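All remarks here apply to the structure that follows.
Only a single protein chain was left out; the remaining protein chains are all shown in position.
Naming follows writing order (A, B and C), and every chain is counted from residue 1.
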Amino acid sequence: MVVNAFDICLCLTLAWLAWQVLRSHDLFKAVVLFISFGMLMALSWVRLQAPDLALAEAAIGSGLTGALFLSALQRVTGNKRGERRLDRNEERHDKRA
Amino acid sequence: MTIVELIGTGCVVLGIPFFLSGTIGLLRLPDIYTRLHALTKADNVGLGFIVLGLIIQSSSWLEVIKLLLIWFLVLMASATSCHLVADAALRKKIKPWTREK
Amino acid sequence: MNTFYVSLALILLLSVAAGLLRILRGPTAADRMMAAQLFGTCGVAILLLLARGFDALIVEDVALVFALLAALSTVAFVRRAWTGKITPKGRRHDHR
Partner (left out) sequence: MIDMSSGTKRYTFSTPAAVAWRLAFFGCLWLLLSGGNMASWPFGLGTTLLATWLHMHLPARQPRRLRFASIIRFLPYFIGLSFLSGVDVMRRVLHPRLPIDPALVDYSFIIDHEGGRILLANCVSLLPGTISARFRHDKLLIHSLDKRLPVVETVRDLERRIAALYSAPPAAEGDDP
């Protein structure tokens, strides 16, 4: 009974989280939601009695991929010196405008 | 249920309200810095109680050391990341919330 | 199987789900990231409770990985995504 409640709760949160990741316009918000999604996914793997997959999901899916996404986000948006092509294009665009 | 199990379960149950107050603090408090207070302290004490309760009931030394290792890691991790976030927030010139007179 | 511990884990799961509201509401990036950090600590607790509830000791190893990696994403956030380029060489005195 309680176990079922736990599983249902997990499923609902997981589905809702996935929907929010897809829906969000703010890239950073999407990344944070994705990290949380990975952690909940690891919990689900534990419930599906696959702790080895849970280990891999926690380490790769949530930890490493999250860190890589955050790093990528900085390269896409945060760099103001125009070192990256994307930024240079944006700056040129700004000057013309 | 033996007396040891009873004490252990009591400790685990005692940890739950701390976690709940950490979440409530995250939702209720007004700015980053105060939310960091709630998150760092309440959650660590909550986890401490849960780990303590599980240790009391544990039968193997290996498990006890592993649980202590987990608690220690979480303690270090949250103290460090709390400081990092607060420092970065100050560097971004985010003003701490103060009570108006 | 110990249903009592699973019900405690359920309570923590609900509290984590409530913490999700902070990710959605923001307002700053750090607030969102802190909610992810809450996931880390609560996740460790949930995993420990599940390990006891289902008598699966290996789940404690998953908790160990959680504890290690929750900090990693916060560090990546502060050093990379939020404050831009801050290398250890620039902030502290050089060691090399």
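Here is the rule we go by: a contact is a pair of C-beta atoms (placed from the backbone, for glycine too) under 8 Å apart; a residue touches a chain by one contact, two chains touch by 3 or more.
Keep in mind the model is a prediction, meaning the values are calculated, not measured.
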{"item": "Subunit B residues that touch the omitted chain in the full complex", "value": "17-18, 21-22, 24-25, 28-29, 31, 33-34, 36-38, 40-42, 44-46, 48, 62, 65-66, 69, 75-76, 78-80, 82-83, 86-87, 89-90, 96-99"}
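Going forward, only the chains that are shown with their structure count from here on.
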{"item": "Subunit A-subunit B separation of Cα centroids, rounded to whole Å", "value": "24"}
{"item": "Residues within subunit B bordering two or more other chains", "value": "none"}
{"item": "Where subunit C touches two or more other chains at once, by residue number", "value": "16, 33, 35, 40, 68, 70, 75"}
{"item": "Subunit C contact footprint on subunit B (complex, rising order)", "value": "9, 12-13, 15-16, 19-20, 22-23, 26-27, 32, 35-36, 39, 43-44, 46-47, 50-51, 54, 57, 63, 66-67, 69-70, 73-74, 76-78, 80-81, 84-85, 87-89, 91-92, 94"}
{"item": "Subunit C contact footprint on subunit A (complex, rising order)", "value": "1-3, 5-6, 9-10, 13, 17, 20, 28-29, 31-33, 35-36, 39-40, 42-43, 46-47, 49, 51, 54-55, 58-59, 62-64, 66-67, 70-71, 73-74, 78-80"}
{"item": "Residues of subunit C touching subunit A in the complex", "value": "1, 3, 6-7, 9-10, 13-14, 16-17, 20, 23-24, 26, 29, 32-33, 35-36, 39-40, 43, 46-47, 50, 56, 58-59, 61-62, 65-66, 68-70, 72-73, 75-77, 80-81, 84-85"}
